[in-house]
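With one protein chain held back, the other chains of the complex are shown just where they sit.
Right, subunit A next:
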């Protein structure tokens, strides 16, 4: 069979089963009157094109081409999202020859369209593993700057700006672990310091309490000491007086005289 024969045969078969061709019917249905259906068809075809492009970008080896394609997809998505409100307004308009259920269904269609548009992958949420060392280095250096600034920039890590590599992932995990450990250590120190502060305050108050007592003791002891000194001096004086040699000799002489008188009387009486 020649090619021409094949083509003629295919055409004949298509014509025979034309009524089963949904796409053609859809296109035939889109008449000039129904603006909604027209716009809807346009949007749908653009969504399909965008999906195809995103699939191609996912498998693309060259980074630059992939980035360009992703940017193109994003532009398309933005444009489609802008056209959605128009579509919504059209959906609410009544068209002759359309049943009420279909009118309501159009609203739902518009909403589902929105979801489909946003679901088109444009490389921002994908964690595509790139084996390029350059991109890995770039991501790692960005995590360096993240450490320097402050912890609030961590959210930036999750956004579309930084692609992740294994190295940067590991590095970030280590950083997180070390920070957690540091925090724990600091908490322990803080608690210890709290206890110390409380003990110091209590000791301060205790010493304040005991100060007047010590003053009183001091005073009393001073008084007692001076009393004792006084008493000692007086005692010394008294004892001296008692023990003075003059009194002592007088005592002995008087004693001898008395003994002498007693002996004399004893002799006389015997």
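Remarks
The rule we apply is simple: a residue touches a chain if its C-beta (ideal position, glycine included) is under 8 Å from a C-beta of that chain, and two chains touch if they have at least 3 such contacts; residues count from 1.
Throughout what follows, contacts and distances are computed from a predicted model.
Looking at the choices "RALBP1 associated Eps domain containing 1", "Gamma-soluble NSF attachment protein", "Trafficking protein particle complex subunit 2-like protein" or "Elongator complex protein 4", the name in the UniProt record of the chain not drawn here is "Gamma-soluble NSF attachment protein".
Checked against the full complex, the one of A:18, A:55, A:108 or A:191 touching the unshown chain is A:191.
Only one residue in the set A:15, A:209, A:246 or A:270 touches the chain that does not appear here, and it is A:209. In the full complex, the hidden chain is touched by subunit A at residues 191, 194-195, 198, 201-202, 204-205, 208-209, 212.
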